[in-house]
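One structure is given below, encoded as structure tokens.
Here the complex is missing a single protein chain, while all its other protein chains stay put.
Naming follows writing order (A, B and C), and every chain is counted from residue 1.
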């Protein structure tokens, strides 16, 4: 931590800060500038509440230096974690997770899954529990949806990723899914994250729409530090003033997260843009930026989808996206 | 819903949209403009997935007209709900909820509570379960914290408001708290909201830091429609580019929420600004904007607080804030 | 400036930073922590480009400590500047600047001005040059508008504030206006700011919709340091994801700006909210937060206004706002 004193802070005020730092078992280094005095902390500042130091008289700012996460940091784990999902080694080879926003009736869902598999996707996605802004919108088929997802795996061999909304559902969702998906609304549901850290299945952790990169990686650390190292990050857009797109897909977060943390990073251009016509260019851009794969909303009849039709592409479009992305990936190598 | 066709959309495309709308059991009204054709839906559009209509060929935009909430709307409930918390009728008279960010040891917490009560606050706040960005930060005293809160009520007579982070904790938190607090990170935890709707205790629902007014009111509807009408809204700042303050306290949301919905609205200038020196002016501003009360972080020694010291004021400052706010409220009446 | 080295930075890298700082004629103080080394600069860092230091090998972050402004700082000018506009001492007493968004025909404008004067406003506002997002929208009456504004002053005695869009118009606008208004789109038009610093008339400087508090005060410094101390700040809302309101009026910027700088601060709740029904509550809130006055869009027939009718209030509403604000101000004193 660096503590910046106000210009005009008294010697007593400076000393009070130093004393407080030492009370916490850390060392303080003082630099007197022409306008301000700056005090540096020596030790693991994560144990100190920097807001309380900021509340001391004469302090202008107390700035953290260390990250809010430890274990997912490249400093601790220099190598990218590889996570096995079905036949795919996520983190090593490109992965494409595709499917409808919501699980629909069994026939439709199986038909979509088959088309998606043929188009080259390796993992099937579909929501059984649907977090919806309005209580009056369709909330998902729930347990019935999970049953249909199991059927998809049985029939197509594709592993399943599906959203979990509450720690109480870990057991039942785990019986049907191969990968737990934490949606952006639950990225800061720390009870859920902590308990997923005690499971042995991979977790796909979407970035919250108002989460900074550091907060996202700290959320991953909640899972990782409990022993579950199978955390796959997924950038899905942040909330900004721009309303042409549903969210603003922050592709710079992909190389940044890969540089700071030891985890694979996917992109979700469907939610990230909310517009089917932008899914292909942004898919290619994500892979060019270094993404380890994509999560995409795909439906055989987007205009018949039970939710999110506007951002859904067809299996044919999916095939083109996968082809283009693989070629871009080959260049990177 | 209003569907705007692309300029150059064919008659068949227009007809396909009309057919689709009628399939959903609604009526369609068509306006042909010089550049575009516009189709209006007649019926309750909340039952239709507007994204799927947006996915039809030739459609440029499909814009919802109805709000994503129903029951909390002033159209349904013209009168503001009054919620009894201890001796205070929230929604009728100004309420001040105050206390430390985190529940601390019993002695300190009791001392703070007594000072706060004398300063004029009617409800005690304090966090036992602390959602923290970093897994390495202090996570709250949990059950031990709840026990201390019960002691505070016993000793001071003040009702307790404290945060709940997971639906599984409804029982235990309800044994100690008079008001459940849903923090900004859980505003979109729909499992939690749904289950709180089945309880009989008031819920203080903070606005998510990336939630629009409509999304916030829709979250309230999750609780309200299940039968629990005791929902108190609390504006606590949204996330913007400005970093002088911790968040940007959106005071316009107070008169807006009061105008759109039937619920009382508080403000939290402590989290809303993150700076003790801004708490008093923003408290007064919130009441002048029509707030039904305030939630404030108060500690006898802010610089010793276990968390959030920078935004914490003293009981003396609290007394001044309460006095000033009461005088502003008197003018309003 | 504080330079934070990467964990693992070599001694040579640390030395290179120190050498670079000394090359700039400043001193460096080094603190070696358990994870990182921190280097503090001693001297006026504004002369150093901190991005170049951030580019040195082994540097993780280079954080500025000093503000980007000097002369408007309370450290340099402890007393609030008082600015005379007609009979009003802005900074000492509440000022209300009101009028239509655009100057309209002479008769309408005079009728509005007379009604506004009677309602208690002291300064007339109206746009002759209108910056409009679309080149196809009404761009203002320009010179003809300025002539009408002069007529308003002659007939009502009210001083005039009107927007200037380009440095080339300083002469002609100055012939008709008593206060130059710099709109939010021009807050970073440094050529204009520099030249307004060479005039002797007050400047009302609106905050840019993506400007931080520091950037806004730095813009004021462009005017102030050239010798024109008559700078009136005006908060008018920032751009956020919320779309219920046109902008998000950041009232915390009012006490913050008053605390950091020596200048009076107004609020513009008309642009800040974009909704006539929110103008009164946000006007009162602004004054309760410490605003030195308000700028308001007022028209005798808002639904006939040539622009911005949705956020325009009537002279009767203005009278109520002024009365309520004066009573709130009296409490503050």
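The working rule: contacts are C-beta pairs under 8 Å (C-beta built on N, C-alpha and C of every residue); 3 or more make two chains touch, one makes a residue touch a chain.
Note that the structure is predicted; figures quoted are calculated from it, not measured.
Student: For the chain that's not shown, point to the residue among B:20, B:239, B:284 or B:310 touching it.
Tutor: B:239
Student: Just one of C:178, C:221 or C:260 touches the chain that is missing; which is it?
Tutor: Only one listed residue reaches the unshown chain, and that is C:221.
Student: Could you tell me which of C:111, C:201 or C:239 touches the chain that is not displayed?
Tutor: Going through C:111, C:201 or C:239 one by one, C:239 is the residue touching the chain not shown.
Student: Suppose we count only contacts with the excluded chain; which residues of subunit C make the list?
Tutor: 20, 46-47, 49, 51-57, 62, 68-70, 131-138, 165-168, 185-186, 188-192, 194, 208-210, 214-215, 218, 221-222, 225, 239, 276, 302-312
Student: Determine and list the subunit A residues touching the chain excluded from the picture.
Tutor: Output for subunit A: 210, 212-214, 238, 240-245, 248-256, 259, 272-273, 277-278, 281-282, 284-290, 324, 327-328, 331-332.
Student: What residues on subunit B make contact with the chain left out of this view?
Tutor: 2, 4, 7-8, 29, 31-36, 38, 40-44, 61, 63, 65-66, 75, 239-241, 243
The working rule: only the chains that are shown with their structure count from here on.
Student: For which chain is the distance between its Cα centroid and the global protein Cα centroid smallest?
Tutor: Measuring from the global C-alpha mean, the nearest chain centre belongs to B.
Student: Could you grab the centroid distance between subunit A and subunit C? Build each centroid from C-alpha atoms only and quote it in angstrom.
Tutor: So the centroids are 38 Å from each other.
Student: At which residue positions does subunit C touch at least two other chains?
Tutor: 240-241, 243
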